[in-house]
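For reference, the structure is listed below as structure tokens.
Of the protein chains in this complex, all but one are displayed in their positions.
Chain lettering (A, B and C) follows the sequence in which the chains are written, and residue indices restart at 1 in each chain.
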Amino acid sequence: MSPKSVQKIAKVFIWGGGAITVAVLLGIILYVLIQGLPSVNMEFLITPPKGGLSGEGGISTATVGTLYLLGITLAILLIPGIGAGIYLAEYARDNRPTRMVRYAVETLAGVPSIVFGLFGFALFVTALHFNFSILSGALTLVCLLLPTLIRTTEEAIRAVPRSYREASLAMGASKWQTIRHVVLPAAMPGIVTGIILCAGRIVEETACLYVTMGGSAAMPTSLLKGGRTLSLHLYYLAMDTNAFDKAMGTGAVLIIIIIIINAVTNLLSQRFQAKMRGG
Amino acid sequence: MPSHVVVDRTAKHVVLICASASFVILGAIFIFTMREGAPALQEIGLYNFLLGTEWRPGQEMFGILPMTVGSILVTLGSMVLAIPIGLACAILLAEVASFRVRRLLRPAVELLVGIPSVVYGLVGMLLIVPAVREIGGSGFSILAASLVLTAMVLPTIISISEDSLRAVPKGYKEAALAMGATQWQMIWHVQVPAARSGIMAGIVLGMGRAIGETMAMIMVIGNSPIIPTSPLSQGRTLTGNIAVEIMYASGIHRSALFSTGVILFLIILVLNTVATFALRRGLKAHHVA
Amino acid sequence: MDPKMQTRHLDFYYGENQVLKRVSLNMKERQITAMIGPSGCGKSTLLRVLNRMNEVIPDTRLQGEVLLDGNDIYASGVDVVEVRKRVGMVFQQPNPFPKTIYENIVFGPKMLGRRDKAYLNETVERSLRAAALWDEIKDDLSKSGLALSGGQQQRLCIARALAIEPEVILMDEPCSALDPVSTLKIEELMQELKKQYTIVIVTHNMQQAARVSDWAGFLLMGELVEYAETNEIFSRPQDKRTEDYITGRFG
Partner (left out) sequence: MKKLLTLLITAGLIGATVLTGCAGTPATHDTAGPTGSITEAGSTTVQPIAERFADVFTQMYPKVTVTIQGGGSSVGVKSASDGTVDIGAASRELKADEPALVKHLLCRDGIALATHPSNTVTGLTKDEVRRIFAGEITNWSQVGGPNENIIVVAREEGSGTRTAFEELVMDETLITNTAILQPSNGAVRTTVSITPTAIGFLSFGYLDGSVSSLAVDGVLGTIENAKNGSYPIVRPLYFLTKEAPSGLVKEFIDFCLSAEGQSIVEDEGYISVD
């Protein structure tokens, strides 16, 4: 075969790959939206699900559960995550302890969600007696998301030009003042992107919550009450009830949330890049 | 001591403690799952646990070979489709597509990562399972699970492969083109080989994601603890083994599920080490060049 | 008159690599001292040693003394922040923070604990005037420092350094990234600043050293080959190597 005809076949292969990827994505999104949106209305959003075997009701408690979990998880996650990112980017030298921390972060990032779930189940649910609760779920998620936030923070901080640090130090600012007032503000867009990435993961995550949150359909009135997120709710609807229409409705809501989160992430990083360039 | 020195020192210790957190968590996960899983391993014996083909907790039979095989089969099954599609898409993004196409395709790939796995599971249950049933069997099958996984691992393979294709020095590409190679010859004979390590790392990380996936799997695979005999056969993954049974298990059964977690953990450890190694080698190769 | 700053038998190492060899140097108060030499001769390192910025780089070692008003800035118990407050620095690349012009200038005073608005406002005007930038940008104080032109950015950096009221200003090739017009402005500015501050400048541009400095030192491979008044060194170099360098025979 002549190079020219190979080139032609290759083009089909390459564009075919792209087309399939887009088709898969559009297929899933359109299917879920078309099947799901008819059941999404105001009532669906604000009524609590009946729970148990019944697929009746809406998604209000699952929405609250998701928000609750989001708030608690981020509140616990931010300091250790950003702190560790700062350490790795600003303080760590290339020595054994640093390599151990890095290895831990890399490994933790790959550990399957269900293994975190097992851990949370054994430690938080059973040993610490937090039972199946929002708190157990949140603490498990913190462990799961730590590597994500650490990596994005570290990358964002490393992207801050050295000259900023030097200028600050040369003016008599201490190392911490430099980090706090020069490096962190400059790295903020990257860090915020990382945090939103984590928020997205919290919304998506199911496996580790399945074994730590209990899945109660009731309104979570305290940290130590069980609850469900939208994703978990979708799982229960799909598996335990025959309410596929409601499951699709929940799926549609989830997909819209994820699309918004992705759009906000892109917008934020663009805007801050523009600001860094001095717009 | 001036106050800023105190603040500096405190800050340093605080972030150091933060950094050690992940190490502590990793250790805790390993120790906890190990400790909970140890009684089962003692009782069953490592050999019977790893190579036993019967999983019947009621009969005190705890062989996880069917689940290990199940995990491997769905992973390989998804790779068969995801590698060529992903690689093609990565080449498209890195080399062929115009800026405008890229601007549409990239967010699409990112979005694919963001879709919750239960949504993949739901779509799989309602679209793919009935479709597979038309071919034969119950529809809940290794094939259905592989198809669902393909969509889930695509973005991992695409984004890491694209990065490493981009990292190939311009000089290589220009040299090839200047010698009269077609664009495809340049891509296939110069760029892809140069980015080989990175592409490998993307594939290995994609495999990690496939092996770790839980909820979507239990929704479409049937969860039968048998060694699958055909793509249409039901099966169960290691992750599914834990998720399906952990809620009701007690005693040795529960412990055996934690041991399953340990095995999963070790598999991921190996895969990650391979991926890290591949990525580092890829970086080094470009530095030497 | 005693020198404002002094180095005595200064040795400096990056790991095993010695980059300064027994450098002894006096920098006179309210004069401009220029360090010249080929790249890699250690002149930038010498400058960094003068306000302990070398300590930012790990795995370095220093022997000898650096005196500021007769006191060793490396003596134990000396606060590095205090040293850097008295010895300011301007870098090769203009490096304003991605903050407003105002925030850029009050950064130093704020870090040193000054909070009162009136003082900060006054500092901004004083520093910008001293850096000959006030008239150009006084209405744009809330604009990003990165929005200025290269020359303006560098003068902003000088103003920023002046805001903490240093006694000595170190300048590390401050004009190498600028166009000739901006360079000229900075050089004029240096002549103004010299009335109040002691200035040490590193430059690879011999014409610049000849134009602006009162004293000049020639560094070669970490060694201070010759140090004298600027017109001395350029008209009657004592050392053959200095002569070769300034007549352009190498470097």
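One rule holds for everything that comes next: a residue touches a chain if its C-beta (ideal position, glycine included) is under 8 Å from a C-beta of that chain, and two chains touch if they have at least 3 such contacts.
Owing to the predicted nature of the structure, the values given are computational and were not obtained by experimental measurement.
Asker: Name every displayed chain that the left-out chain is in contact with.
Answerer: Contacts of the omitted chain with visible chains: A, B.
Asker: Of the listed residues B:S20, B:Q183, B:S224 or B:T273, which contacts the missing chain in the full complex?
Answerer: B:S224
Asker: Would you write out the residues of subunit B that touch the absent chain, in ascending order?
Answerer: 54-59, 125-126, 129-130, 133, 137-140, 218, 222-226, 234, 236, 243-245, 247-251, 253
Asker: On subunit A, where is the contact patch with the chain that was removed from view?
Answerer: Touching the missing chain: residues 46, 48, 51-53, 60-61, 63-65, 67-68, 70-72, 74-75, 78, 129, 131-132, 185, 188-189, 192, 195, 199, 214-216, 219-221, 225-226, 236, 238-242.
In this section, only the chains that are shown with their structure count from here on.
Asker: Just by CA atoms, which chain is the most central one?
Answerer: Located nearest the centre of all protein C-alpha atoms is chain A.
Asker: Rounded to the nearest whole Å, what is the centre-to-centre distance of subunit A and subunit B, using the mean of the C-alpha atoms as each centre?
Answerer: Centre separation, subunit A to subunit B: 17 Å.
Asker: Using Cα averages as centroids, what's the distance between subunit A and subunit C in whole Å?
Answerer: 47
Asker: When you check subunit C against every other chain, which residues touch at least two of them?
Answerer: Where subunit C meets two or more other chains at a single residue, that happens at 81.
Asker: Hey, what residues on subunit B touch two or more of the other chains?
Answerer: As it turns out, subunit B has residues touching two or more other chains at 4-5.
Asker: Taking the touch rule as given, give the residues of subunit C at its contact with subunit A in the complex, in rising order.
Answerer: It comes out as residues 51, 53, 56, 58, 81-82, 84-85, 88-89, 91, 93, 95-99, 107-108, 110-112, 144-147, 157, 160-161, 163-164.
Asker: Taking the touch rule as given, give the residues of subunit B at its contact with subunit A in the complex, in rising order.
Answerer: Spelled out, the residues of subunit B in touch with subunit A are 4-5, 7-8, 11-12, 14-23, 25-29, 32-33, 36, 84-93, 96-97, 101, 104-105, 107-112, 114-123, 125-127, 151, 154, 158, 182-185, 187-188, 205, 208, 211-215, 219, 239, 242-243, 246-247, 257-258, 261, 264-265, 268-269, 271-272, 276.
Asker: Taking the touch rule as given, give the residues of subunit A at its contact with subunit C in the complex, in rising order.
Answerer: 93, 161, 163-174, 177, 181-182, 185-186, 275-279
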